[in-house]
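One structure is given below, represented as structure tokens, and several questions about it will come after.
Note that this complex is displayed minus one protein chain, with the remaining chains in position.
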Amino acid sequence: MYNFKNDYSEGAHMRILDKLRESNLVQQLGYGEDDYSLEAKAILRQKIANPAAEIYFLSAGTQTNLLVISCLLQSHEAVISAQSGHIYAHEAGAIEATGHRVITAETKDGKLRVADIEQILQNHTLRPHVVKPKLVYISNSTEIGTIYQLSELKALSDCCKLHGLLLFLDGARLGNALTASNNDITLAQISQLTDVFYIGATKNGALLGEAVVFNSPLLYPDFDYALKQKGALLAKGRILGIQFLELFRDNLYFELADHANRMAMKIAEAAEEIGYNFLTRSTTNQVFPILPRRTIDELHKKYLFFEWKSIDKDNSAVRLITSWATPESVVNEFITDLRSLQ
Amino acid sequence: MYNFKNDYSEGAHMRILDKLRESNLVQQLGYGEDDYSLEAKAILRQKIANPAAEIYFLSAGTQTNLLVISCLLQSHEAVISAQSGHIYAHEAGAIEATGHRVITAETKDGKLRVADIEQILQNHTLRPHVVKPKLVYISNSTEIGTIYQLSELKALSDCCKLHGLLLFLDGARLGNALTASNNDITLAQISQLTDVFYIGATKNGALLGEAVVFNSPLLYPDFDYALKQKGALLAKGRILGIQFLELFRDNLYFELADHANRMAMKIAEAAEEIGYNFLTRSTTNQVFPILPRRTIDELHKKYLFFEWKSIDKDNSAVRLITSWATPESVVNEFITDLRSLQ
Amino acid sequence: MYNFKNDYSEGAHMRILDKLRESNLVQQLGYGEDDYSLEAKAILRQKIANPAAEIYFLSAGTQTNLLVISCLLQSHEAVISAQSGHIYAHEAGAIEATGHRVITAETKDGKLRVADIEQILQNHTLRPHVVKPKLVYISNSTEIGTIYQLSELKALSDCCKLHGLLLFLDGARLGNALTASNNDITLAQISQLTDVFYIGATKNGALLGEAVVFNSPLLYPDFDYALKQKGALLAKGRILGIQFLELFRDNLYFELADHANRMAMKIAEAAEEIGYNFLTRSTTNQVFPILPRRTIDELHKKYLFFEWKSIDKDNSAVRLITSWATPESVVNEFITDLRSLQ
Partner (left out) sequence: MYNFKNDYSEGAHMRILDKLRESNLVQQLGYGEDDYSLEAKAILRQKIANPAAEIYFLSAGTQTNLLVISCLLQSHEAVISAQSGHIYAHEAGAIEATGHRVITAETKDGKLRVADIEQILQNHTLRPHVVKPKLVYISNSTEIGTIYQLSELKALSDCCKLHGLLLFLDGARLGNALTASNNDITLAQISQLTDVFYIGATKNGALLGEAVVFNSPLLYPDFDYALKQKGALLAKGRILGIQFLELFRDNLYFELADHANRMAMKIAEAAEEIGYNFLTRSTTNQVFPILPRRTIDELHKKYLFFEWKSIDKDNSAVRLITSWATPESVVNEFITDLRSLQ
């Protein structure tokens, strides 16, 4: 059985494991002060073209989301998110647990738009009886595989500045977004257009690790305290530093994401050729073809994947996710099987 | 320069790195449902002789402490700890950040005693104007290297049962405690005498990882929700499972701790032979000899370690910590240097 | 200008002011241990026919909602509420600030139904990635003046028991509900069918005061600690006790609510006679007639009230609220004015 359920079913890229072994007995300072972490941060500052940025390494996406948001907001301030946003849909109330409401907008494609934000602002004027929207949360790529265009990100950024809102971009799958065929955004532009964002590695070749970037060092200078206090500071911070170092000292991070995208796109193209429709059009590493029930049942004999949404009596949309580690041979086999079932 | 400052200066035991490599491309379920985690938990349940125990793998000690304590307490309930307890002294207010006061007792040796608890209970009777003590936190080994004897642990356990208190044992350095020459406690006894405890691996051969054990499955059945909500649930939980599997499938965990202890004891015995006194008597992997300033200055040319406490104009207690990875050759060299400076 | 904007524009019923004066220099214990509070609680236990109930006096509705909910829920547990529920719509994120998500259902009339709850439960099964619904919050009368029928309350109560949910009834305007012409519920039935509820006095004749009732004394025996810790325990608890004593030693509480309801119904009947429609059908002290813009403008020269919702270019629904203190003469004058403007 091959598992297309998610992009964290395997371990790490072998270069990371090699580096862990090679560096293993070199003594280093703890708590993120190791040489590997310092070097990895220096490289990331270059890649985002922002020498003043403050960068921290964390272990997981939910951890990153809750730490950033809880640090940046006062108690009565709230987050604006798409209803499909990870913080609202899949984090067990992590943001509310830090004291903040998540105000959601329904979207067709997982992408938040200026009109959504402005509508929410209009609905929250009865001070002090309602929460105060203060931070906009977006994901790129989104939870359903779509990506923002530069013009869209600029519009959100302008909207936030106009209304005194902070813009926070969840980049758990940022590699997949930036290597999508229709992407027109650079890492440096993300650093310019957002207040905080992060670069996810857990889902792109690392064992664990998210690099959160505060684009202005003045935004929250005490984030180190927060890391420690919320249990997010690893004694052996070296394991995060080593991984980001390997992923970013050359282009590995983007090569891995590109591979995952291409694997998914191969499947999508084959499904389209056969004549299947899609629940949503993704250009990254998750695709949502609508398949006949019989085909789904047959495929399930060899492959694991989620049935995402029932479309009608006979058809359902499924979700297939590929990763940096998905072998092209498996994808080819899946396509062959798909064709044989039409 | 060799670093005796802490026991997390190196990576992981090579068997762990080997297993990470070997298992790397085996697809596994995420979020702790992988085969390695399940097998590691089964082994741990055997080692603690408690088949009903609920076990969870976390990433760090502060994370474990704050999650366990915040789950087990109501808002007005408080923790009792030694003043030197990690949760009070070195976790940036992590427990208070979850809403609970840490009530402390001064101790000579880092060990909490029944009399300390009873005094605190007597001082907290003016309901509802004071907090309600509800959980006793102890560390074994303690933050200054001492360990509890079985009779002491039993007395604490009885005291807690008598007063309706929960007993939580921080085992960040549990391996060092259980392999100390004067230890008379087993893992199974810890499971019987406490409500919750954890087995630390970060400081004993792993890259990261603490295994928290709820000795009764009824104590907090929803801990999985808490893990997710507080950002402690790793997508690739396999990396925790693999490490505990390697450490506990045979006796590796205890061998590593025993090594660290023996290295520290060698230093302690040499210091004693020379005629130095100690700030506190430890039998685990941290020792606190009182050395002349001149000797300290000379040693600092080759070795990193903390000056712990000034004793008088001419002498200070220092702290030397050894680890699973400390080479005996370095210890021998250190002893030679120490002798030559007397 | 007469103000129909809310039901807390005046002070307290004169009997309360008289009793405050009469008792003023009688020394009493503080923090709710005064004789008046004790007697008032005894009377309330009789009125609800539940001698075992635990009763506490608080100062305000938001305070009561956040204290009850935060005490009864674990961190990962969530509240189910109508979208128009006070805790979601008008309390500045008070519940989220205690760490809990409020999951909402859209309703036509402000009333939550079993189907709403079951749909929400179905959407929250992906443990541990989603919050766990645990408490159902309803208001009676609702925020838009409607009331629950006994059959509806029983159905909700059964649904909660079936699914292990707690049922909490916000009674900020409970007097208005229980004296509505179509009410078929008694205080005793509310005590039997809910886990916790409160009896609001701020909006029904008191200066301030809400009496929260835990129907089982085992539900949260430490609520006194919570009151103190969250700043809700008044040193001079006597002022709450005295007010509830006056309102409940005979039938005053219900007489005042009945007056408010009758005043609103007079307005509603007049509006209906004229031929106006209503946004929603209320039987309590708030009514929502849909009036022509020109009529609204004219009425605004003499009366304050909220324009609630624009219906079309020429008409808007307005909200008119009456209170225990609304003079019938003012209501008659308003009706005369309304008729003259048709």
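Going by the order they are written in, the chains are A, B and C; count residues from 1 in each one.
Please note the rule applied: a contact is a pair of C-beta atoms (placed from the backbone, for glycine too) under 8 Å apart; a residue touches a chain by one contact, two chains touch by 3 or more.
None of the values given here were measured: they were computed from a predicted structure.
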| item | value |
| --- | --- |
| Among the chains presented, those that the missing one touches | A, B, C |
| Omitted-chain contact residue, chosen from A:Asp224, A:Glu298 or A:Asp337 | A:Asp224 |
| Option from C:Leu44, C:Ala78 or C:Ala92 whose C-beta touches the chain left out | C:Ala92 |
| Among A:His76, A:Lys203 or A:Arg319, the residue in touch with the chain that has been omitted | A:His76 |
| Chain A, residues in touch with the chain not shown (by the definition above) | 70-71, 74-76, 127-129, 131-132, 222, 224-229, 233 |
| Absent-chain interface as seen on chain B, which is shown | 75-76, 78, 89-93, 96-102, 126, 128-131 |
| Absent-chain interface as seen on chain C, which is shown | 2-3, 6, 8-12, 14, 17, 20-21, 23-30, 59-67, 91-94, 97, 202-203, 207-208, 225, 228-236, 238-239, 325 |
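The rule we apply is simple: only the chains that are shown with their structure count from here on.
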| item | value |
| --- | --- |
| Remotest chain, chain C as reference, centres from CA atoms | B |
| Whole-Å gap between the CA centroids of chain A and chain C | 43 |
| Cα-centroid distance, chain B relative to chain C, in whole angstrom | 51 |
| Whole-Å gap separating chain A and chain B, where each centre is the average of the chain's CA atoms | 34 |
| In chain A, residues with contacts to at least two other chains | 91-93, 97 |
